[in-house]
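Note sheet for the following structure.
As you look at this complex, bear in mind that one protein chain is not there, while each of the others sits in place.
Each chain carries a letter (A and B) given by its place in the written order, and its residues are counted from 1.
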Amino acid sequence: MKSNRSTFFGRYRALLLAIGLFFLVAVSIFAFNYGLSVQLAIDGARVKDAGAIRGLTQQHAKAILSLSHELAAGDMIQTSQAQLSESSLALEEALARSLTSAKAANVVSELELLAKFEKFWRPLAEISKSVERREHPDQVDVQLALTKSNANNVRLMQLADDLTQMIESAAAERTRNLGTMQAAAIALALASFLFIVFYTLRSLRRSDRVAELARAETEQIMTTVREGLFLIDRAGAVGSQRSMHLEKIFPGSMPPGAEFLQVLASLVSDETLKSAREYIGLLFNKRVKVALVKSLNPLQRVEITADEQQGKPAVYLSFDFHPVFSDQQEGVAAVLVSVVDISQQVALERELERAEERSRTGMSLLVSVLENDPRVVGTFLAGAEASLKEINEELRLIKAGPGSYNMLINRIFRIVHTTKGEAAALALHTVTRQAHLFEETLSSLRKRLDLRGEDLIAVATSTGELLEELSKVRGIVDHLGAYAGGRTDESSATGEDIHHTMQRIQRLTLAVAADLGKRVRVETSLTDMDTLPDAFRRLLKEGLPQLVRNAVAHGIESGNERLQAGKTAEGSVRIEVRRGETGVLELEVADDGRGIDAGELRRKLVDSGRYQEHEVAAMTVREVIATIFQPGMSTADDVNEHAGRGVGLDVLYSLVRETGARIKLVSTPSSFTRFILQWSPAL
Amino acid sequence: MTSRLMIVDDSNTIRNHIARLMVDSRLPGIEIVGLAGDGRKAVEMAGRTRPDYITMDLTMPHMDGEACIGEIAKLLPDARILVVSALSDKATALRAIAKGAHGFVHKPFSDETMIQSLLELMS
Partner (left out) sequence: MNYRALNPEDIQVFSEAISTFFERMTQKPARVRTAYMLDQPETILWNDFNGVIQVSGGFRGAVSFSAPQGLLTEVLAAMGETEQSEENFLDVAGEIANILSGRARRHFGEALDIATPLSCVRQGAVIAQLAEGPAYAIPHTWGPHEAHLVVHLDLIQRR
């Protein structure tokens, strides 16, 4: 405060001095004016007195003259006497006034002049007195007075004129001087006024410029900062200044002056709101230490419930609160709130969790189990479960100590590794993956020599998770076993079986599509058939899964790709089993996907290094297409569960050969692909 | 001048443990004026013994710690209350501080932590 005041005076000193000067000058101009008018009045009176003196000497002389004439003619003399007395009296008075004022003004030349006048006047006045009072004045006296008057009159008049002139010129001189001074004062006043105006304007402009600069800077910050920033005052109201980013990330509207908690109320759960109210209250509470509540922020990660649009991804915001202190107020004056949108971060975390979960429970499990002999899977499960139970028992009984912990970890590692190998051989990917994770946990523990009991917690939970995976597989195997149990004699497959197989395949198709993020519609068409020969049954069991996987993974495009190609987003896979007139059995799998592009295939053949460019160029389209049945050949660009490893169609090809069937392939690029397996009893 | 301390906890052993800690630590001028095993008793005892400092459990029968803090804060505005609880989530801590608590110690606590927290409470 003190420093504020001193800088205030420092900054405005020149201005204050100018204003002071202006006032001083203005006051003195008034004083001058007043003095001047007073002086003018005085001077006027004196000039008047001097003029009166001159006139009265004339009057006096005239009165003496008429008196002498009247006396000589024997006329009445009273009037002349009265005039004489009157004029000499008035003259005395005027003379006395002039003398007083001359004395007051202390003008030597004037006093001298008046003294001279007195010298000539006094004798005349004496004689005139003796004449004016008598009823019958002496003729001689009158004559003497007249003579004296005539003698002195010119002189007196001259002196009176001189006096008048002297006073007048002195007055004129004074007026001139005062006028000059007044002009100077006015000029000075004007100058200081101009200075004030100029100075004020300049400092106003300067402070405007500074404010403008500051405003521009603030605005720059507020428009570019990647955080939502705003203030909450003690009443809980939102301030008017906020960063642009706030609008982008804050889903509700927050007009200046609105109560923050009320805005929040529609966006968060009641519990969060309650905690937020308490938290903000505590931030403003000067009794509560900031450090005590800082870590208790309930809005550090908050899900915003935007009810406007269903299906819109959830918004997560992170609010941070910083108390703002000010000089004017004791305690916290306001709270600066910074908001960051962490939706993406949260979504990413969720996506990871989901991906993990998908791979854990994954539909792919079903696929793997379907491809294996349930009995083989059953044997594997029994063995793996038994070893894990054994692990658990050893965990239960182990004696504390790094040595025994290490030995056990090594033993468990071997068991898990074997289990992983077996699961991989059976393509039980979920089990393989879980065993792999278990193996990784164990690997990091094996390297350590300071194992403690706590470290075994992860081993126990990993055992539990692996058992869980195994039990999922067991669930499927048991389910399939119930179905397999119904047809112990494979050759006597009934029409009912075919329908079941088709349902199973349909589920598989949808599962593969879901795994690859594609949308597929499956249609099946079966001609009623009572019995199926073993060979064709094998084609259905082993070949059909391969064909539908192939159709979904390679044939059907992604939804976007299909839309761009002018197709429906949903792909179609058609499975048909039919019996021809000659007893020929046909299995057809058709998809309306991208087809097989021979040109593309040629490029891949060269890129993969299997063929030289000239070799590929020499091949017919038929020959090029036939290469897809070669081992290790894949048209998929990336590797996933269902495609890209280059096994599949070569397995189909050997199956077809083993069963004595024939394979037909019809395809139009970007339109469709049809695989037809034909089995004829004649062959 | 002595500091008057009241200990509120529904566990006998914890209550006695804190009390013994105060005696053994020989903190100067601390006088234990009351031990209460539930919220209701704590409020009644606080009115009678007028403690300067209180250690307060939160999960207790007959009026939980939060309500108890509110009552005591009204009754004895100058008393300083240290929450000693196994509940360590944000919402609980916020509510307790809003009701008038001055500090927080999580169970289980070490002797040093308890003494340190009480000293901070008294400073």
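By definition in this document, contacts are C-beta pairs under 8 Å (C-beta built on N, C-alpha and C of every residue); 3 or more make two chains touch, one makes a residue touch a chain.
All values derive from a computational prediction rather than experimental measurement.
**Q** Taking the entire complex into account, which one of A:456, A:522 or A:589 touches the absent chain?
**A** Considering the complete complex, A:456 is the one touching the chain left out.
**Q** In the complete assembly, which of A:65, A:225, A:395 or A:606 touches the absent chain?
**A** A:395
**Q** Which subunit B residues touch the hidden chain?
**A** 11-14, 16-17, 20, 24, 59, 85-92, 106-111, 113
**Q** Extract the touching residues of subunit A with respect to the undisplayed chain.
**A** 271, 350, 357, 392-393, 395-396, 398, 400, 452-454, 456-465, 467-468
The rule is simple: only the chains that are shown with their structure count from here on.
**Q** From the C-alpha centre of subunit A to that of subunit B, how far is it in Å?
**A** A distance of 44 Å separates the two centres.
**Q** Report the residues of subunit B in contact with subunit A in the complex, numbered from low to high.
**A** 90-91, 93-95, 97-98, 103-104
**Q** Please output the residues of subunit A touching subunit B within their complex, sorted ascending.
**A** 271, 274-275, 278-279, 281-282, 288, 292-293, 295-298
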